[in-house]
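Entry: chain A
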Amino acid sequence: MKAQTPFWSLLKNELAIGCFGGTGQVASVLFVYWLCVGALPLLVVFGDSNSRGNIAALFEAGFLPIIAFLFLSCLAVWMAYATVPAFCDLLSPGGAVPGAVQHLGAFEFLFTRAVDRRKLFRARATVFFVFTLTPLFLNVLVSPFAPEIRFGPADSTSVEAVRRYEQYLKAFPESHPAMVPGQIVIPHGAVAYTAWLAWSGTLAFLLLQGYGALIARRVKPNSWWTAFFPGAPILFLLSSLILAARASRTTHVNFYENSFLFFSAHPLVMLVSLAVLAIVIQTWCERRFSKLEIL
Partner candidate 1 sequence: MFIHLNPNSGMPIYRQLFQQLRQRIVSGQLAPDEQLPSVRDFSAELGINLLTVAKVYQLLESEGLAETRRGLGTFVIGGHKTRSLTEKRKLITDAVEQVVAEAQHLDFEESEVIRLIHQRFEETKKKS
Partner candidate 2 sequence: MDSNVIETTNVSRSFAKSIAVQDLNLRVRRGSIYGFLGRNGAGKTTAIKMLVGLIWPDRGDIKVNGVEPARFTVEDRWKIGYVSEKQILNPFMRVDALVHFTSSFYPNWDFTACDRILKRFKIDPTKRIRALSLGMARQVAFMLAVAQKPDLLILDEPAANLDVVARREFLDEVLDLLREDGKTVLLSSHILSDVERVAEEIGIIAQGRLRISEPLDRLKETVKKVRFYGFEKGMNGFEISDAFNFSRTSNEVLATLRVENDSQLLKLAAKHRCQYEVIHLNLEDIFVEIVREPKEPT
């Protein structure tokens, strides 16, 4: 038998390659999943007949259109479910799902083998990351070839609109007027948009991972705990998404749009700080995972 490194072995195990056929089969399933889910962010901008590449309309819709909302919710659910390793089992007792979401008892097996727990955690985190965020990153890859994104607020002469124009110009200094009056073309707009989504998704992923590691030690086999605490981040995420949308209507401060603009204005800083955060959280999670007790 060909020798394989422990990390690769763990990775393959997490993907359940051993259980359901070879690498090729798993890869094709993954690919189909990504195709279905991955098209959404760009579709949202260009597919919706109302916006037609007009990013202003997207943000003005009050909250992101239903499709995007659904996508983000699914993402949130999947991430919460999948990035809380020690008690995924408690959400689906009986553990009939192989691979990524494993029975708690499986940890007992792996923890008592000569497995470096940090590597194990890294393998799991890699799988979850790849599963959940690859669609977003695929979007980023495709975005340079997407049509132009423009900014054209509904009422282009209001005070509100003027303020927003200024914000956009600050964030995208190279934007120029479009063919349609009242709109400006944002160069690399699609890239910025998809990058922002990918960035936010990664941030959410990291925070959920950190949350999972934080509470993993304290989860008791008690129904209130198992029902509430793993689910807390989902609820938090969804409610904050909704609240942010509501608040933007009342306060006329569009959180989504502002975050997009802030990101676009300081791309390098945002990317570097995310990388730093990723390292910090990953290291911390690995450490806590190593100290996990299997009762």
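Here, a residue touches a chain if its C-beta (ideal position, glycine included) is under 8 Å from a C-beta of that chain, and two chains touch if they have at least 3 such contacts; residues count from 1.
With respect to how the candidates were assembled, all candidates are chains of the complex that A comes from, given by their letters.
Note that the coordinates shown come from a computational prediction; the quantities given were computed from them, not determined experimentally.
The candidate from 1 or 2 that touches chain A somewhere in this complex is 2. Residues 1, 3-6, 9, 12-13, 16, 18-20, 95-96, 98, 102-103, 105-106, 108-109, 111-116, 291, 293-295 of chain A touch candidate 2 in their complex.
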